[in-house]
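Missing here is one protein chain; the remaining ones are kept as they sit in the complex.
To keep things simple, chains are lettered A, B and C as they appear, and every chain counts its residues starting from 1.
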Amino acid sequence: AVMASGDPAHLVRAGLLDRFHRLRMRSTALTSRLSDEDMGAQTMEDVSPSKWHLAHTSWFWETFLLEPYLPGYEVFDPRFGFLFNSYYEALGERQPRAARGHITRPGIAHVMAYRAHVDGAMERLLETCGEADLERIAALIETGIAHEEQHQELILTDIKHVLSVNPFAQAYSEVLPPPAQPGPAAGWIEHAGGLEDFGAEANGFVFDNEGPRHKAWLAPFALSTHCVTNGEYARFIAEGGYETASLWLSDGWARVQAEGRKAPHYWRGAPGEWREFTLHGEQEMDLSAPVSHLDYFEASAFAEWTGYRLPEEREWELAARQFNAGSARPMTPDGWLHPASADQANLFGGVWQWTRSAYAPYPGYRAQSGALGEYNGKFMCGQFVLKGGSALTPPGHIRASYRNFFPPQAQWQMTGLRLAKDI
Amino acid sequence: AVMASGDPAHLVRAGLLDRFHRLRMRSTALTSRLSDEDMGAQTMEDVSPSKWHLAHTSWFWETFLLEPYLPGYEVFDPRFGFLFNSYYEALGERQPRAARGHITRPGIAHVMAYRAHVDGAMERLLETCGEADLERIAALIETGIAHEEQHQELILTDIKHVLSVNPFAQAYSEVLPPPAQPGPAAGWIEHAGGLEDFGAEANGFVFDNEGPRHKAWLAPFALSTHCVTNGEYARFIAEGGYETASLWLSDGWARVQAEGRKAPHYWRGAPGEWREFTLHGEQEMDLSAPVSHLDYFEASAFAEWTGYRLPEEREWELAARQFNAGSARPMTPDGWLHPASADQANLFGGVWQWTRSAYAPYPGYRAQSGALGEYNGKFMCGQFVLKGGSALTPPGHIRASYRNFFPPQAQWQMTGLRLAKDI
Amino acid sequence: AVMASGDPAHLVRAGLLDRFHRLRMRSTALTSRLSDEDMGAQTMEDVSPSKWHLAHTSWFWETFLLEPYLPGYEVFDPRFGFLFNSYYEALGERQPRAARGHITRPGIAHVMAYRAHVDGAMERLLETCGEADLERIAALIETGIAHEEQHQELILTDIKHVLSVNPFAQAYSEVLPPPAQPGPAAGWIEHAGGLEDFGAEANGFVFDNEGPRHKAWLAPFALSTHCVTNGEYARFIAEGGYETASLWLSDGWARVQAEGRKAPHYWRGAPGEWREFTLHGEQEMDLSAPVSHLDYFEASAFAEWTGYRLPEEREWELAARQFNAGSARPMTPDGWLHPASADQANLFGGVWQWTRSAYAPYPGYRAQSGALGEYNGKFMCGQFVLKGGSALTPPGHIRASYRNFFPPQAQWQMTGLRLAKDI
Partner (left out) sequence: AVMASGDPAHLVRAGLLDRFHRLRMRSTALTSRLSDEDMGAQTMEDVSPSKWHLAHTSWFWETFLLEPYLPGYEVFDPRFGFLFNSYYEALGERQPRAARGHITRPGIAHVMAYRAHVDGAMERLLETCGEADLERIAALIETGIAHEEQHQELILTDIKHVLSVNPFAQAYSEVLPPPAQPGPAAGWIEHAGGLEDFGAEANGFVFDNEGPRHKAWLAPFALSTHCVTNGEYARFIAEGGYETASLWLSDGWARVQAEGRKAPHYWRGAPGEWREFTLHGEQEMDLSAPVSHLDYFEASAFAEWTGYRLPEEREWELAARQFNAGSARPMTPDGWLHPASADQANLFGGVWQWTRSAYAPYPGYRAQSGALGEYNGKFMCGQFVLKGGSALTPPGHIRASYRNFFPPQAQWQMTGLRLAKDI
């Protein structure tokens, strides 16, 4: 598929190398404002330290590209495999997830040296690999790029949590919030449904869980043109959303009661004067921006309260085909790293949008064999699909067929919702 | 719908009363061999004491039929609402689920008096209610019957656990096992798929989650004619199924390791000489009977090992339309309460069969309002659909559109699997 | 020692048999008002079901008397050893403590048959054992009597918890409370201290932990003539005791905050209108009766609040020598089973009194070898000594040298305090 472009091999090599370099620079740029201590802390089990992300992504290149394809490659340090393997059973024992914050050594400088070692070797690989291997290598590089892009978003969501529990509550970066710009009222994108094809088409890189392409029937539906806003969610709270059991899934209501929840995770203050913890410190809340950091239960209860519902993942995909994923406000390390009014009407930006579709295999899906087969398939239980992309998603990473997934309790990700209804 | 039969009202009343009486007698018959102590114990949080089931089902009639429809009805004891409400938030505070075994009072005799009180009042209700109410009341009675039938199956699965943790390991009843009868080898029921209608049709009682009737597209598939047997599952164990991470979902593998699991929950002994705890005590294993008490992870790993897969719930439903739910071996309190060789090829008997479909609303589903709206809808998160029925399911309770559901960890239910494949 | 009485052997036999019979009858009398279900429930890990106590005490006679000393004795059921061994490692595996409520079988009737079997065999043992063994057997019978008496008190404290969590809140027995009788104000029992002998003297049965007799030096001290009353403790609450960190041990304050504690465990209502759950149901509080069901942290905080302190165990023992343990209001199954005003000034009745002495071996103490060596010694870590006795302690069970012990969190026992001070 990669070679299908018809580009001569040397252009393919150069193009990949260029993208690889820009990718790797963005990862380190994302941590450039952080202290060594910020980069080592793990403030809850879901959170990984930034340093771990920098090392793990390098281990991924080393394991899936350099070891199998670069003749004579010497692993940087054989002990890193234990520390920086995330979850690949096929690759052996590893550091317990909850103890990633215990890895004080290797230190940051050591990890940076690891990155440089890997970068140099990747350069050699791309320059020297034979024509015969190039297609396979290029495909793996696409996977590696997509993988490191996912971790770039995680670097941001994870460091946000790390900073949030610190009473100093300093900002990841000092950027002025864009002005709140309430747009036109939300409307509905209507679709007649019917028998349609879903899942990724065979051009360009996609994750295995986005396919195979398959038929499915949808009844007529409408999807909101807008994400639900902070202002709308504040109204849900003000009108007793968190006190009304009938709106909630059973597990969600249990959580509300056990944890005394009254608002989304990063909301601070109180009704009427809500503020919000962001990567730019605590900020006044932009009531016209998409609400974020909802868990699935909150998204579901809000939808119930409106009388509408969460979309199916295929409804979202169908509606999104008319939109351009590239139109989303691009994430940059120096930019405003939070949903803004301007993102509200864009399907692809602002927040990941919970669907009511459980994360499950598409018809005909089989995980590939080998360690990379563990990338997606073994998580198809107990999670929900999210569509779109967020203010923290690297540019170029998203598309209509993309299936993000998290368990319903997840709230440290930039997750919101968009309503749907039957028509 | 009920009245659609065209029967005159007095026949409708008589028919319902007759079914009600037989239902209620079966519930008490199911506990007639148990001591008061057996009936009060709760040996894990999922398990409810038999006494609790007897009382809760009575509370259901009282709450949803007698209080609203029988003029002058006096609640048996207002404190019972707290103790025997299972999960209806709309009906107020209740006994914590994990503390159902703490309810030493009311005692059994007291609960039996409660049942008699409710039975008498139900008789009066059916005899005296006006024509205008009869249709609504008849529909609620159908719900109440289905509800108590579900609890009859739970009485058996729960008392099985209670008996199983007792070193005396006595039998619920002394019934001789049917002879093992290995049948013909399993084959495939093939189906071309296509655009079909799913969900319950509008005749006879169904639960709300079985509808609405809706279209869906299925690719061609085949469903095994047989449930997976103990013998087949024993081979999976012998060939290292519990030691092979790549077969398991991530959460399943974590469970295998954390709990040191090596076989299904009620298996005893060791490879080559497996025995099984049943309601009739520990028994030699019938290798040709359906394997039971698998959690979802075990079912999924077994399917992966074969190279086939778990079915979608709609595949199962489609295949089942050609079969007669009434052909299942009927559960009776005096019978053999365990899957037998004879059940293996029957879609509707033996074991509930895990599908890979997450329990989710059908297109267009909305829970009804009021307390009964909590019956099914609020659990649509984190569970999987099971189809079929089991050796413990009351006769007449099952049908092709029936959607049973349990979380993936559940293993105290009579759960097994039937393989599927793409064709 | 037993034989030291000089009584002829047949009188010794008859005397022991008589005491044995009265002991055994009181145990069953204590459960005569309970249903089978009451007797099977375990409402928290510390609580054992009444049925378990009845069986365990029988197992104790069987294990330590009948098996070793009655020729040809046949164990009632070899499986009972697993179920009813409490904590004797030397005697093998046993039912997990938290699962004592799962033992639905053997049922009550079966356990009663066990008791009758053991009673008969004990009779034979006492009638037939040789002169040579009689002294050793008599000593073991004293231990067995003291052991079953301890379990009689536990039957009451445990069933109190079982009844307390039941919303029916029925009474163990319907006895009218004695009239509140505020006595004269509390005074001080002064003692000059000095070098004294402590621990049990060698006449009559004592537990091994009450010895050896040893010297210790005490500074001058005074012990209150009265137990702290409900009224005094209510004042502590009213004046902010539960909100004042500086009064509490660190672990105690952590508990107050984690559990939101505001009053002793069985107190109900609110300041000014306190009521109390008792074995005779919820009752108006007798402000002049000893406060009960305090944990060590509450006792310690109260003492700190007064400016006095908890006594040392030896201070208590020294002061108690002038008093007659037999003067305590006797516990009877039909009596008032709760501290009363009348108990307040009696060192030996009403409530067990927390001392600030950790439960530790006396100088020269060594546990005996064999299973009985596990009776006391292995618990000498993390517990505090309590002195006195309670309204639930069987008559004749207590003495000045008696050392009861519980961990500081224990609050389901009838535990209160008596103040001390340096002089």
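Keep in mind that, in the parts below, a contact is a pair of C-beta atoms (placed from the backbone, for glycine too) under 8 Å apart; a residue touches a chain by one contact, two chains touch by 3 or more.
All of these numbers come straight from a predicted model, not from anything done at the bench.
Across the complete structure, the visible chains that the omitted chain touches are A, C. Touching the missing chain, out of C:His214, C:Arg261 or C:Arg399, is residue C:His214.
When you scan C:Asp7, C:Glu45 or C:Asp422 for touch with the missing chain, the hit is C:Asp422. Annotation: of C:Leu17, C:Ala99, C:Leu287 or C:Ala358, C:Ala358 touches the absent chain (contact as defined above). The omitted chain makes contact with just one of the residues C:Ala90, C:Ala116 or C:Ala192: C:Ala90.
Residues of chain C that touch the chain left out of view are 87, 89-90, 195, 214-219, 245-246, 248-253, 296-297, 300, 312, 356-358, 360-361, 363-364, 373-374, 378-382, 408, 422.
Although one chain is not drawn, its touching partners on chain A can still be listed: residues 35-41, 43, 51, 79, 82-83, 95, 99, 101-108, 162-163, 165-168, 170.
By definition in this document, only the chains that are shown with their structure count from here on.
Taken as a graph of touching chains, this assembly is arranged as a line, each chain contacting the next along an open chain of partners. Summarising the inter-chain layout, the chain whose CA centre lies farthest from the centre of chain C is A. Centroids of chain B and chain C (each the mean of its C-alpha atoms) stand 47 Å apart. Here the CA centre of chain A is 60 Å from the CA centre of chain C.
Note on chain placement: the centre of chain A and the centre of chain B lie 38 Å apart, centres being C-alpha means. Touching of two or more other chains is recorded for no residue of chain A.
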